[in-house]
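A short worksheet on the structure shown next.
For this depiction, one protein chain was excluded, whereas all remaining protein chains were kept in their positions.
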Amino acid sequence: MKILEKLSAYNIELPPVPKAAGLYKTVLVQDRIAYFSGHLPIRKDGTLITGKVNLDLTLKEAVLAARQVGLNILASLQYELGDLERIEKLVKLLGMVNAESDFTDHPTVMNGCSQLFLDIFGNESGVGVRSVYGVSGLPLNATVEVEGAFFLKK
Amino acid sequence: MKILEKLSAYNIELPPVPKAAGLYKTVLVQDRIAYFSGHLPIRKDGTLITGKVNLDLTLKEAVLAARQVGLNILASLQYELGDLERIEKLVKLLGMVNAESDFTDHPTVMNGCSQLFLDIFGNESGVGVRSVYGVSGLPLNATVEVEGAFFLKK
Partner (left out) sequence: MKILEKLSAYNIELPPVPKAAGLYKTVLVQDRIAYFSGHLPIRKDGTLITGKVNLDLTLKEAVLAARQVGLNILASLQYELGDLERIEKLVKLLGMVNAESDFTDHPTVMNGCSQLFLDIFGNESGVGVRSVYGVSGLPLNATVEVEGAFFLKK
């Protein structure tokens, strides 16, 4: 199944393409690697999912925030690559969770993003290496930020 | 000297191979680069070294935690690559230390991991670029997390 068909099958509509704040690119392709900038959980209506896990929002809401970051990453990639079919596989994800010092379930939050890529790209192509940790703060008080890299087809 | 002989000479026994939590790979090889996920300081008996430096454990204990992360990375690489001799050199390490906002000696903690790789791979191959910083929290309250990449022989 094509990726756009999968998105449709999962009833997923990509959010608007995130705008780069000017001094960076959202995606940079070099030698078959598509590096993408730290993306935030922007909703379809342009608003941002903000706040710290377990303080301002629940774990479940934070998981959805991480998934929303993934959707923004897909929107950026589709725009910059022209076609998501150019992606061969996920290489790596680095996830930052906005959380106080007593929060320890960052992997569950990050799974919101990882599960999306697994669903869309499948077992062979949607699973890469990953790191996730808690940070003292994120731009605009976003709940999650994810950056990483995909490998492209020849 | 072969790497396994060095491990033996240093009296190092690798811990059990860390299990990936399912939505990521511990190691991904692409074009001679072996990317590895954020690893945690899991002891040989399967328990995790937890807590914040200078609060729950001493600096010296945190250095040993970082070294333990390094051993877990080696265990993953040996399992995924089949043979640690395939490694040509370390490329980069990214280290996250679980610490409160008044802690400033993250490099000393990280040296526990860096020194291990220097001992095992030598001056030519065991020293790459590195970043280290304090985070508000880590998965399962681990003391240190390290991710990075090695370059493989042809």
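Brief remarks follow.
Note that the chains take the letters A and B in the order they are written out, and that residue 1 is the start of every chain.
What we mean here is this: a residue touches a chain if its C-beta (ideal position, glycine included) is under 8 Å from a C-beta of that chain, and two chains touch if they have at least 3 such contacts.
It should be emphasised that the depicted structure is a prediction, and the values quoted were computed from it without experimental measurement.
The chain omitted from view is touched by exactly one of A:K2, A:K25 or A:K44, namely A:K25. In the complete complex, the residue from B:L4, B:L64 or B:V127 that touches the missing chain is B:V127. Considering the complete assembly, chain B touches the hidden chain via residues 91-94, 99-107, 110-111, 114-115, 118, 127-136, 151. With the whole complex as reference, residues 21, 23-28, 30, 35-38, 52, 94, 96, 100-101, 135-141, 145, 147 of chain A touch the missing chain.
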